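Excluded from the complex is one protein chain; the other protein chains are retained at their positions.
Per-chain residue numbering starts at 1, and chain names A and B are given in the order in which the chains are listed.
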Amino acid sequence: MTKERIALAMVVVLALLPLLFAAMGESYYLTVATRMMIFGIAALSLDLILGFGGLISLGHAVYLGIGGYAVGILDFYGISNGFVQLGVATLASAGAALFIGAVSLRTSGVFFLMITLAFSQMVYFLAISINSFGGDDGLTLNAHSDLGLNFGNTQVFYYFVLACLAFFLWLSFRIVRSRFGMLLRGMKFNESRMIAIGFPTFRYKLTAFVISGAICGFAGALLANQTLFVSPSIMQWSRSGDLLVMVIAGGMGTIVGPVIGAIMFLLLEKVLASFTTYWGALLGMVLIALVLMGKTGLLGGMAKGGRPHG
Amino acid sequence: MAEPMSDVLLETRQIRKRYGGIVASDGIDLDVQRGSLHAIIGPNGAGKTTLIAQLAGQLRPDSGTILFDGQPVDRLPAYQRARGGFARSFQITNVILELTVLDNLALAVQAREPHSFRFWTDASRDPSLREPARHVLDTIGLSTRADVPAGQLSHGEKRALEIGIALATEPKLLLLDEPLAGTGPEEAARVVKLLASIKGQLTILMIEHDMDAVFALADVISVLVSGRIIASGLPTAIRANPDVRRAYLGDEGAA
Partner (left out) sequence: MSATLLLEQCLNGMQLGIMLFLMSAGLTLVFGIMNLVNLAHGSFYMAGAYLGAFVYASSQSFLLGVVAGLGGALLIGLIAEFLIFRRIYKGDHLDHVLVTFGLTLIFNDLARLIWGPAALFARVPPFLSGQVNIFGLISYPAYRLAIIVVGLAVAALLYVLLRHTRLGMLIRASASNRTMASALGVNVVVLYALVFALGAGLAGLAGLMAGPIFTVIPGMGDNVLILAFVVIVVGGLGSVEGAFCAALVIGLIDTLGRSFMKPLFGLFLERAAADNSAPAIASMLIYILMAIILFFRPQGLFPPKSR
């Protein structure tokens, strides 16, 4: 089965899921599933740079935060137009990614990892320090983004998020098959060769970084709409770690894998958390065991980049 | 400003490069004639790879000028030189092992386009990339291996692909850094045949240790010893040059 087929099957299953929940009389599950899809979009955005570009960003949750706060702050000032809110959320995240990428992509490898982490921490502390927008306690929204749809209805919101997920899946498949996507893969495996044949690699990496940040910011805006609340904790560094785990567990460089990874991750979190408050430690043990046994990537995933060529 | 087109495609003037105490390039003057195959020979450590890297732009000379088609290029970064018509192959095979042979070539074809900010069309089905790539594939004799990941090629095939990637960018000047490195006799013959077939179609500057190949292919040979060109000329002249015999061929040339 090709990745597109898997993605299509997943979208179909997700589209039918509300019927099942309705039959079970468990409408709460719908909220949980919506959250999973939102994180699926975020994980997918990370896969574009991690799986295809080989860039290990350890600060990707920052765009969730920026997207969420964009919606929250506009709402705070009484601007509830959904097109404006989602647009600003996406653009603001793209802008932040442009800045962060412009600095961090000048370096590589472990530098890149640490710098993306540091910048996400900067925005995290910035959000904490601004008391007008709730500081540490976060910001409660007055209303959902107004797109003419009733986001207060969990079913409506669920299908809206599903439509977004389907759109971003489709978009990502297009991108990775395009010339841009081919080049991205080429740079991941052998950047010096790409430079030698005439590609100015920096601007392409930066573009990928910005696209990825923008999509993740959009996911952040969705997240704010779901909970009607944003707080600095959505961009805590461990959240970025969670996103990495989702992508890698689902299969890097497969686009649909990370979405499934996100769903599995949040499902596991829910299940484990119902047994113990120490589910983080359990997750940690699973992670270590998986790496030590050399088993990562539900959907196989592509070869990892960044290793020297022999 | 109609300047007459010179016969010299690449010209270096007094290129110098040192690493700490080691002088890798000690004032190199080189003229590469348009359309020729110019070989540089010299003992190990003479500074051959350093010279190629300076020409291709991976290294910057400490001083001196590089003129390409009469224009100075020493300030241009590697990717711009590549766009201007330089292409280099590497001594250590530098292909993308994870991608197929055809994808490697298609990427090189793609590098000729003004930019790759094209997010929509499926590159793997675009004839404007695939057809030129297939054409190069034929030239390098790997038509049957198009969809094999480059990592699975034999060493000789990888060497051919290495040259193919450079060719696919349609360069004016091909810089070959030891194209025969690590090949067995059969593989070497294959690469020599390939080089003979493209010779004359574009200008080639080649570094090579294999003297049989050099004397069979080269129009002009320059001898680099300790960062200096000690002789330059037709193969017959080089073979007869007493300095060259003493400095270089004397110990290795008999083989």
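Everything that follows uses one rule, which is that contacts are C-beta pairs under 8 Å (C-beta built on N, C-alpha and C of every residue); 3 or more make two chains touch, one makes a residue touch a chain.
These numbers were taken from a predicted model, which means no experiment stands behind them.
Peer 1: According to the contact rule at the top, which chains on display are touched by the left-out chain?
Peer 2: A
Peer 1: Using the touch definition from the top, which of A:69, A:119, A:189 or A:265 touches the missing chain?
Peer 2: Answering carefully, the residue with contact to the hidden chain is A:119.
Peer 1: From the list A:84, A:98 or A:130, which touches the chain that is not on show?
Peer 2: A:130
Peer 1: Considering the entire assembly, which residues of subunit A contact the chain that has been omitted?
Peer 2: Contact residues on subunit A toward the absent chain are 56, 58, 103-104, 106-107, 109-111, 113-115, 117-119, 121-122, 125-126, 128-132, 237-238, 241, 244-245, 248, 277-278, 280-281, 283-288, 290-292, 296, 304, 306-307.
Everything that follows uses one rule, which is that only the chains that are shown with their structure count from here on.
Peer 1: Approximately how many whole Å separate the CA-defined centres of subunit A and subunit B?
Peer 2: Roughly 43 Å separates the two chain centres.
Peer 1: Within their complex, state which residues of subunit A touch subunit B.
Peer 2: Checking each residue of subunit A against subunit B gives 174-175, 177-183, 185-186, 189-190, 192-201, 204, 207, 302-303, 309.
Peer 1: State the interface residues of subunit B toward subunit A in the complex, per the touch definition above.
Peer 2: 56, 58, 77-80, 82-83, 87-88, 90, 94-99, 103, 106-108, 110-113, 116-124, 126, 129, 165-166, 169
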